[in-house]
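Every protein chain except one is present and positioned as in the full complex.
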Amino acid sequence: MMADSIVPVKEIEEKAEKMDTDKMWVIMGPQHPFSHGLWTLKVKLDGEIVTDAEPIVGYLHRGWEKETENRTYPKIIPMADRLCYAASMTYTHLYCMTVEKALGIDIPEKAKYIRIVADEVCRINSHLMWLAAVGTDLGNLTVFLWCMREREYFLDLNVKLCGARMTTNFPRIGGVRNDTTELFDRDILRTVQHFEKALWDIIYLIDDSSIFVSRMKGISYITREQAANVGLTGPAMRGCGVDFDLRRDDPYDNYDKIDFEVPVLQEGDSYARYMIRVEEMFQSCEIIKQAVGKIKALGKNAPYRIKTPSRVPAGTAFAKLEDPRGESMMYLVSDGTDKPYRLKVRSPIFVNVSSARLQSVGVRIADVPAVLAQIDMCLGETDR
Amino acid sequence: MDESKLKYLNKYTDIKNGAQGKPYKTKNLAKGLWIVKPAWTVFKLFSKTVARQPVTVLYPYQKEWVPENYRGRPGLRFDKCVSCGMCVRMCPTSCIKLIEVSDDDGKPVMRPQVNMGRCAMCGYCAEYCPVDAMTVTPEYELAEYTRFDLLYGPRRLHYEGTTPGMEVKLEVTLPSDIESGNPEKRHLLCELDRPELTESKCIGCKKCEKVCPVGAIKMEEKGVNDKGRPILRPKIDNSKCICCSNCVDDCPKSALAIKEVL
Partner (left out) sequence: MVQYTGLSEFICGNPDWIYPNPMLNEYCPFDTYNLAYDLAYKVWEILGGTIAWLINLIWPGNPISSWLIDDPTMVLFALIVFMLLIFMVAFVNVLIVLWMERKCMGRMMDRRGTMIGLKGFLQCVGDGFKTFLKENTIPKKVDKMTYMWTVSLIVGLSVLVACMVPLSQRWYVVNYDSGLLIIMAFFALAPFFILVSGWSQNNKYSLIGGMRAAELMISYEVPMLILIATTALMAGSFNIGDIVYAQNDSLWYFIPQILGFIVFFFCAPAEAERVPFDIAEAEAELVEGWQTEYAGMKWGLIMLADYLRGTVSCGMVVILYLGGWTLPFLGDFSQFTIEGSSGIGYLLAWLPMPELVFILKSYVVFFFMILTRCALARVRTDQILNIGWKVFMPLAVINLVIVLFLRVGGVI
């Protein structure tokens, strides 16, 4: 009787293997301190080590692309701001560039330089937001607040330039909304000079701290081939050793007339991706200084906005731009009316987030926020 | 890679020694005693902020300076408005509506009403206003208790102390002007574009005359038709026209179209 009730040990072991009892799925998000916005990362844990991960996005889908089909071309510019609140200027810029390509017009020199300045201010804004997020994800609030303090000065620059802090609505089809204000040159140079000093303090806090460095260094390697396969772009790609930057290699809007360096590191770990972004902030300061000088040289009366027809001729146009987070692209199909027939956005984060599995498999759960902070998540443009 | 330009990487990696194609080495942290430098950086700021106040602005009590062109809620100068509806047409969130109010003399006029709950503060209404009646204002504290209170009527939109800086000028240059070497800035629509009539389509319904907010369209007799009735055709007074394209929108036969000057 007893012998019948006893299940053979081998059978139990087989069942245990099938049951997959030693691993568990932890669902991080959408309401989780690490997900800066609404997205979910499902991680499969073996103890503390991540063995599988799956990002889930789409909580913030607003039908952006469909919505554009019901609006005239100028009315899409404020919408493009809302794609990403941290890098609003670049998306507006990209949209205007796409429509200008469809129209086949060339914008004035001054507008190009003003756009460069606005873009780079925006890039520093965005990178500071990212650095702040890195700080909190690694458990330090000081970095967060110091970065936010510096970012405030750049938001003030936005206010001085166009009257709004974040949703700037500044570039226009055919130029920019307004000329630089009188004291803008002085203000921006002052801010940049201050920032170049203040950024060192934040760097001392992170790069001279052995805890910060050891948390980022040597984890979540991505090789060049993997980066290419996933479609990584932007600083994350340059941290993996791919030497490519649209601003230098496929220049738009007079970036070719400005002298700057594109930092590239071969290592491909989390720390390399971090270092690329920090160096990019310094390079942005350099670009701003040169572009402001060029704006000054063009004189006060130079044109900054040209008149464009309200109807775009039928056809397609494609433009791409180096967003703070990667390469963002737009594809416009026009049917000859004053509204786009179709407007497709290629968001860099939507592609980069697909590397979440690549980045987080093999690291510990403690490093998942630290590693994924390097994606620089922005849900507005991911879900559109 | 030029050594002098990479400010941060040169200091914290050995990139300048090796070629860029190799894995880098980072700074030796033992030189800074591992954690002493960050602690010292924090302590420096602590002593600074104890001596002076931190950067925080105590918002409800202190306010930050805002420039003249700050894009707060839209403002309206009642007397300047000609009720052309350009703001309604350009608003990306459709928060502006023309409503009938009585002006100072008691006559009913159409003026814009803004639903501040939907307003995105993009400043298009001020930018495209042909007579600069709509302005941006530096007012940004717009919280109300009910949604109804968020409706700003034409009188409530008035902002005391409107300065010239709050008018958003829409200055453009014509591509043709740039080609001819005369980069002069012009005021966009009200100076350049004009509605144009396709005579064959017009049926002389006088609708354009009625909707023109500035009275720039007068119907003119151009002979008589077969039945002996007068043929009416709109004549546009270019000096008065502000190119609001109301006539274009309301034309039942699409006889009018804006001719864009480029």
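Each chain carries a letter (A and B) given by its place in the written order, and its residues are counted from 1.
Everything below uses one rule, namely that contacts are C-beta pairs under 8 Å (C-beta built on N, C-alpha and C of every residue); 3 or more make two chains touch, one makes a residue touch a chain.
Being a predicted model, the structure only gives us computed values, none of them experimental.
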item: Residue touching the undisplayed chain, where the options are A:Asp22, A:Glu48 or A:Asp106; value: A:Glu48
item: Residue among A:Trp146, A:Phe195 or A:Phe260 that touches the chain left out of view; value: A:Trp146
item: Contact partner of the left-out chain, one of A:Asp253, A:Glu280 or A:Asp367; value: A:Asp367
item: Touch list for chain B against the chain that is not drawn; value: 35, 38-39, 41-43, 45-46, 49-50, 53-56, 58
item: Residue numbers in chain A that touch the chain omitted from display; value: 24, 26, 28, 32-34, 45, 48, 135-142, 145-146, 149, 205, 209, 211-212, 214-215, 364-370
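We take it that only the chains that are shown with their structure count from here on.
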item: Chain A and chain B: spacing of chain centres that average the CA atoms, whole Å; value: 26
item: Of chain B, residues touching chain A in the complex; value: 1-2, 5-9, 12-13, 15, 20-24, 26-27, 29, 32, 34-35, 37-38, 41-42, 45, 55, 66-67, 69-71, 90, 92-93, 120-124, 127, 136, 168-169, 171-175, 178, 183, 185-186, 188, 192, 258, 260-262
item: Residue numbers on chain A that touch chain B, as the complex places them; value: 71, 74-79, 105, 108, 142, 149, 152, 159-160, 162-164, 167, 169, 174-175, 177-179, 181, 196, 201, 203-213, 217, 241, 243, 260-261, 263-267, 271-272, 275, 278-279, 282-283, 286, 301-310
